[in-house]
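Worksheet: the structure to be examined is printed underneath.
Only a single protein chain was left out; the remaining protein chains are all shown in position.
The first chain written gets the first letter, and so on, giving A and B; residue counts start at 1 in each chain.
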Amino acid sequence: MALDPVQLAISTVTLSAPLALAAIAGYMSERSGVINIALEGKMLTAAFACFAASTYLGAVGGILVALVVGILFSLLHWYSTQKLKIDPIISGMALNLIAVGATNFGKELLPPDPIADGKTLPLQLFYVLAFAVPFAMMVWSAKTRGGLRLRAVGSDPDKARLVGVNPLSVRFSALIVTGVLTGLAGSLLVTETRNFTDGMTAGRGYIALAALILGGWRPVPALLATILFGFASAVQIQLKGTELAGANIPSGVWSMLPYLVTLIALAGFVGKQRTPGGLGKV
Amino acid sequence: MKKISPQVWIVVAAGIAVILGALVLAKANPAEAIRTLGTGSFGSMRALSGTLKETTPLLVAGCAVYLALQAGLFNIGVEGQLVMGACTASAVGVKMPTPAGFFVGCAAAMIVGGLWALPAGWIKAYRGGHEVITTIMLNNIAIYLTDALVIGPLKDPAAAYPTTESLSKATRLASAVKANDLQINFALLVGVGIAVGMAIWLKKTKPGYELRATGANATAAKFAGVDTKRVTLSAMVVSGAIGGLAGALMVFAHEFRFYQGFSPGYGFDALGVALLAGSSSFGLLPSALFFGALAKGGTALAALSIPKGITTLTLGVVVLAFAAVRYGRKAKGGGDGA
Partner (left out) sequence: MSYAVELIDISKRYGTVQALDSVSLKVKQGSIHAVVGENGAGKTTLMKALYGAMHPDSGTIDLFGKRHTFAGSAQAIEAGVGMVSQHYGIIGELSCLENLIVGSEGSGVLNLKGAEERANELAKKMGFEFDWKAEASTLSPAGAQKLEILKLLWRNSQIMILDEPTAMLSPADSDALFESLSNLAKEGATILVVTHRLPEVFGYCDEVTVLRGGKWIAAMPVAETDPESLAKAIVGGELVQRPPLSTETGAPALLTVSDLSVKGPKGNLQLKNCSFQIRKGELVGIAGVDGSGQRELFQALMGTTRPVSGSIRFVQGATEQDWTNLPTRERLKQGLRIIPEDRLAEAVIEEWSLIENATLGLQRIPPFDKLSGNAVEPEALKIADLFNTKRGSLNDAMSGLSGGNQQRFVAARALLYDPALVLAFQPARGLDLNSTARVYSKIRELCDTGTSALVVSFDLDELLEYCDRIVVLCSGEFSEPKPDEGRDRDAIGRLMVGAK
């Protein structure tokens, strides 16, 4: 079994990119204190929106609709956790179910053809964004009023309130950014395949969240963690169909690799000292 | 019962509007769709039998989710535990074509299901990694692993698609009721037994009390002398074992084999079953029946060319609306690392 290093590097980049966008989407939400297991559903919904809109409106229309849908879905999350005060895990699960159901439903109502040539944005644009956004986010968090307030609310919403910072509005803005970034992540997936399939996010939202946790809720370390997962996926793709010690390994075994890496990484991640103090607090 | 704010009713109304709107979009008549759903699930003895068949794995898997939920854990991994259990049960059942095969198969499925949940429980208790992420990873691994097994070593060589051999008649679980078109398998009674037994255990025993205390306020439980890490770990493992049993019962009572794409998402639906059950596991009975009817009636909807996503969409809306009514909480601490 031989691995092609160039191909491996290229696939690592392309496979980490959606994870990186989703991880930073998760950063905005969780650093503001909103537990976000709904990244998966937000990506899926945006992916579908991008697919459906690109077919009719072209590349720019497609991405714009995807962003708007991502933002709206994210704000539904804000409303359910902050206004209705539903347990964030339960509401996150519910949103994921709604996303799976609604996109399957929507897909059945559309013609099954892939997006035509010229109706998607260049992929490179997404890749550049995916690797630039974590660094931009690092600077923004440390050096701007918005970043400071985001961290203040995520650390302790009650104390933030005492200095006149309103957690509700900070989280509202944070979840809009989450919506934009999941919108980009979902659009990236559709732009790569030119098509929408049921459950095409395939757990990437959860892997991105795991990367965020492994990165200690910091943008750049989270990016590094997504690259680790991207690499595991890249290896997995290259190893598919190869023989190991003479035995023919079914491709499914290799498909487990990225999930296994995530699991092991979480098991090895000691402590949770970096968990934002206000996570889940209303 | 606390007061329900008008906001919550808006959510409930919006949820109903979304589902009706979706039906209209699919060019279906909502009234006809609801009628089809009703007759498809309860309209005849045959339909009722089908509903109860769907109810069985949902009830048992719902028990698994419910137990974990009482300990403060979201076991999203029942799907994986269920397929692992089902795969194990078929492998044992094929090798042991005797009545003993049923018992050995169930026991093996429970052990495998429990072991499959163990890493999630351990990482949660001793590493602080959230169980939602780990169980979802374990689900993906379980599905790929059982796929590989049923494509490879466990495949029935005579079959055209990835499936195990069928179980012999001797290993299968009989019907408890068989009158005309009405069939109820013993498996359903096992599920009812678990739900009832669990309700009593949680309310009346000290370990049950300590498990609920751990779920409601882990710090207070710790101060009250409860070894919360051990409770977390064992609740997860037992939950996984019940999840594995759910898979085994499906194999022995209805499917008689394991095949690729075995579970249509029972583990995820079970989450809805458990959340809807409310404050006692007796509530699992009507809740599982509701989801069973939705699943059975949902297949009838396909005849009206309504996409199957409608049932998942409904499930999500129901969980959200119900959670808004019941699980809306006061501001309090206790964020843990998701």
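The rule is short, and it goes like this: contacts are C-beta pairs under 8 Å (C-beta built on N, C-alpha and C of every residue); 3 or more make two chains touch, one makes a residue touch a chain.
It should be emphasised that the depicted structure is a prediction, and the values quoted were computed from it without experimental measurement.
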{"item": "Omitted-chain contact residue, chosen from A:Leu19, A:Ala152 or A:Ala174", "value": "A:Ala152"}
{"item": "Sole residue of A:Gln7, A:Thr144 or A:Thr242 that reaches the chain not shown, by the stated touch rule", "value": "A:Thr144"}
{"item": "Contact with the hidden chain (one of B:Lys222, B:His254 or B:Lys308)", "value": "B:Lys222"}
{"item": "Missing-partner contacts on chain A, residue numbers", "value": "143-146, 148-149, 151-152, 155-156, 159-166, 273, 276-277"}
{"item": "Contact set of chain B toward the excluded chain (per top definition)", "value": "203-206, 209-210, 213, 216-217, 219-227, 330, 332-334"}
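Here is the rule we go by: only the chains that are shown with their structure count from here on.
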{"item": "Averaged-CA centre spacing for the pair chain B and chain A, given as whole angstrom", "value": "27"}
{"item": "Residues of chain A touching chain B in the complex", "value": "30, 33, 35-37, 80, 83-91, 93-109, 202-203, 206-207, 209-210, 213, 250, 252-253, 255-256, 259-260, 262-263, 266-272, 275-282"}
{"item": "Partner chain A, residues of chain B touching it in the complex", "value": "7-8, 11, 22, 25-26, 74, 76, 119, 122-123, 127-130, 132-134, 136-138, 140-141, 144-145, 147-148, 151-152, 268, 271-272, 275, 307-317, 319-320, 323-324, 327-338"}
